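Let me begin by presenting the structure, written as structure tokens, before commenting on it.
Here the complex is missing one protein chain, while the rest keep their positions.
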Amino acid sequence: MNDATLSAPILDAPRTAPAEGQSFRVVGRPLAHHDFIDKVRGSLHYAADWRLPGMLYARVVRAPVPSARIISVDTAEARALPGVVAVLTADDVPCNRVVERASGGLGELAVEMPVLAKDRVRYAGEPVALIAAVSQQIADEAAELVYVDYEELPGVFDPEEALAEDAPRVHDEGNVLVTWNIRRGDVQAALAEADLVVEGEYRTQHVEHAYLEPEAGVGWIENGVVTLRVSTQVIEHAAVIAQILGLPENKVRVISSYMGGGFGGKEDMTVEPYLALLVWHTRKPVRMIWDRQESLLASTKRHPFIMRYRTGVRRDGTIVAQDIDIIGDAGAYPYLSARVLFAGAAVSCGPYRTPNASLRSRAVFTNNVPSSAFRGFGAMQVVFGYESQMDRIAEALGLPKEEVRRRNFLAKGDTIPTGETLDTTVAVGETLRRALDRLGEPTAPSGPGKRVGRGFACNMQPYGRTIWFRDRASAWLSLQSDGTLLLRSGVTDLGGGQAASLCQIASEVLGVPLDQISVYIGDTALNPPAGGTFATRQLYMSGNAMLHAARELRDRLAPVAAEMLGCTTEELVFEDGSVRVAHGDRKGHSISLAELAAGCEQRAVHTSHLGIWRAEAGTFDPVTGQGDSFPDYTYGTHAAEVEVDTETGEVRVLRYVASHDVGVAINPLRVEGQIQGGAMQGLGYALMEDMALNEGQPGSTLFANYLIPSALDMPDVEVEIVESGEGKGPLNARGIGEPPIAPCAAAIANAIADAIGQRPTRLPFSPERVLELCERAAASGRKEPT
Amino acid sequence: MSKRLISLSVNGRRHDVWVSPSDLLLDVLHDELGLSEVRYGCGEGVCGTCTVEFDGEPVSACLMFAVQAEGHEIKTLSSLLGEDGSLHPLQECFLRHGAAQCGFCTPGMVVTAHCLAERGGRPTREEIRRELVGNLCRCTGYTKILDAVEEYVDTVASRKAEQPR
Partner (left out) sequence: MVCAPFEYLRVSGYDEAVHALAEHGEEAKLLAGGQSLGPMLALRLARPGVLIDINDIDDGQPSLDDGFLHVPALTRHATLIRSPLISRHVPLLGAVASQVGNVRVRNRGTMGGTMAHADPTAEIPCASLALDAEVVVHGQGGERTVAARDFFLTYLTTVLEPTEVVRAVRFPVLRPRQGWSFAEMVRRASDFAVVAVAASVQLDPDGDTIRTADLALAGVADRPVLGEREALASLTGTTGAQERIASVAKAVAEATSPESDVHASGSYRRRLVEVLTRRTLTEAVERARRNGGAVR
């Protein structure tokens, strides 16, 4: 324990890393605090837990068909129903279009999305009208009385079919939203010279975030400002909402309640524009909660990918080239597809040196429900591709699977296909070792007809936004007169401890006990912008902002404390709610933070501070396919043991180990929680979950039929946290929100292939599909390489 | 349909409320009685976020009408708190193990686990899994929840074993 090093160099330039040999008081401890306590008590108020006098209840009227022309919308009966206050259609929207620029202007089609469909419907579930009424029951009655006359049009539901010249156009502008190309070296020459070229095609499905809290919010007008308190990851949508209403930006305020999960599904607007329109038109408070079934039908989904890999290797397993083509089903509107497909292409080679690469990805419109952000964000689907390829290479060359990977792992200083050089350590090898060690001895099959197999998958997942967005975040903190601390940040909290970790960081720097820190988050009017919780960016961005704000505040307070205590600032330690002299003549003397606050007041020294942190910036050239992509990556390995019932195709996961390098674990309890939860969501993706869209209609919109894992379906996720000590987050942490969902499908695929000798290439690995593979294996007579 | 006055016994207290027959117990507890820990998650009885104790056993408040609850004892998570608002030992276990992330499923999870513990015995981890199968969690992967419940039921069972018969 060496607290002096933490507080000593307080006047140096902002820096992310802790000093050499530094130890922490609060950081690194498995602590349950702040929102944890309210959550366990049940006293946290989510978006739906808000009631105002005279509040109205809302309902969205949605199109039942995936592709149609709207001939007419008749709202007369709905309006006439007693208790109905407003029925709105496209004509009532001041500015009925949202234009997404997800690529940051790097070449996607400028396609407009209406807030309410006016003359054309492009997916089943598209909003057509809005109702506000004095009760939910009346609003629901009224929704059934809105008569829309649809003329059905041919639709296109398969992204490959949508690429055809004569395919129905989802938008007049074209069906290909964006094409990304990342190129390095000479792929064709390298493939021609390779000892072996392994080809594989992999397909993934539509899946739903399935947060337990459905989309919800309450809106009202206060001082002429449309105020929304909603479950959202991004309060910055306030600007878009203002645009839709035709209001100045400062007349819309968005407050984010603590979310009951988001996973990317609350990164785009959900209830916001509809709620805002109803509030604006009725001038009354309005509550909108999407039904679960509505959420399943119409909320954004994860992009299904079709991935085609051609990987060239030398006889010793060294990768010489990757030729990769990815098609992502964007659904009916752009949302964040351009960025998702960029991320997919950027890391499609995985954590492996790839001297020659041709990586192409396309986002293609269909008349399916729109796809957008979902934990893993394109970088997740491709793990299934590249880690299936790695196993195939090992099988074809007769090399150990671990060895093939080790021969190709990236290292600090290596150049990746975008042309960037990795500037932090790549501890993927350590995660691989830890995961395999933890898996230990194999389990014997439980009976005849059962086969046990093992597999693992390594991954790299960006943390932080695409670098050309020149990301920044701010945080504000204030030492109160009684020595307590008040934090303000525009961060939104998904349940990943986004707010609490800011408290931990501030506590670490200023020595204020956690229970004497209050944190205010997610409010566009009152809290400094933090830029939304997505892309595993908040610990990285707001964590750094808070770290630097706290250090800068401490640097301002320290001279006052030194003066009061008669020592130098270098001799001070901030801890346990006081400032203590740790060295020198005055060693042992101390003042409380309340006394320090009073001292500052006398000297007219501000005890509050706003810190702004800017991430590294860069540019990407979409023509050459070279440039800057992401600030850094989190690496990991998951290892699985499965048992396959070869008669029914059922796959039981017997053991599951997940290991990631998080640089430094700010709160190991939360890190473990993120990894366990991410892995479970990934296991659902691998084995159970599928929206099963058919001609644009989901197989079911019942939560009973959308199968997320229960407590009984999967084993405990065993966690191995690796702390390399290097990362670009605060105190050298790496982001861990998204990384743990990504390797699961590949790890399970590799385990199934190991068990039965046939490789699944289409997600999810339902019993039916696995049984087909078992039968194919039986027909081929023996277990053989795939 | 006309509203009627019913009397509900919730968390040991009588509440007289005007309800329509079609008002769900969930909505009356959440909106009328202010028990916001009883939450809408799916309306199908699948997810478990609206779990309450009904005469000592867990039920889905989204699959009962408030009028049906007259004459029965309803308990929600709030009933576990001490008079001074202190956490129940089971909640303490959840806290200690970090068995919540977004927290949306937590009340239902705790209520179901509490009913299990009240039934006595020392359920195994597998039995706990079986009991919690209808309380879905999308954040934690269940491991920490199972750890928390396991610790609590073990403590309760040990304490019972120590008591003279």
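So that you can tell them apart, the chains are marked A and B in the order they are listed, and the count of residues begins at 1 in each.
By definition in this document, a residue touches a chain if its C-beta (ideal position, glycine included) is under 8 Å from a C-beta of that chain, and two chains touch if they have at least 3 such contacts.
Model, not experiment: these values are computed from the prediction.
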Checklist outcome for this item: Note: the excluded chain touches shown chains A, B
Item to check | Hidden-chain contact residue, picked from the options B:V17, B:L63 or B:L81 | outcome: B:L63
Checklist outcome for this item: Only one of A:D291, A:D523 or A:D716 touches the unshown chain, namely A:D291
Checklist outcome for this item: Those residues of chain A that touch the unshown chain are 135-137, 140-141, 144, 291, 293, 647-650, 688, 692, 699-700, 702, 704-705, 707-710, 712-713, 766-768, 771
Checklist outcome for this item: Absent-chain interface residues of chain B come out as 1, 20-22, 24, 27, 43-45, 48, 51, 54, 57-60, 62-65, 67-68, 112, 115, 130-131, 133-135
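The working rule: only the chains that are shown with their structure count from here on.
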Item to check | Contact set on chain A toward chain B in their complex | outcome: 30, 32, 35-46, 48-49, 51, 137, 209-214, 258-261, 263, 289, 291-293, 494-497, 669-670, 672-674, 676-681, 702-704, 708, 710-712, 714, 716-717
Item to check | chain A-facing residues of chain B, complex | outcome: 20, 22, 30-31, 36-37, 39-44, 46-47, 49, 76-78, 81, 87, 91, 94-96, 98-107, 110, 128-130, 132-146
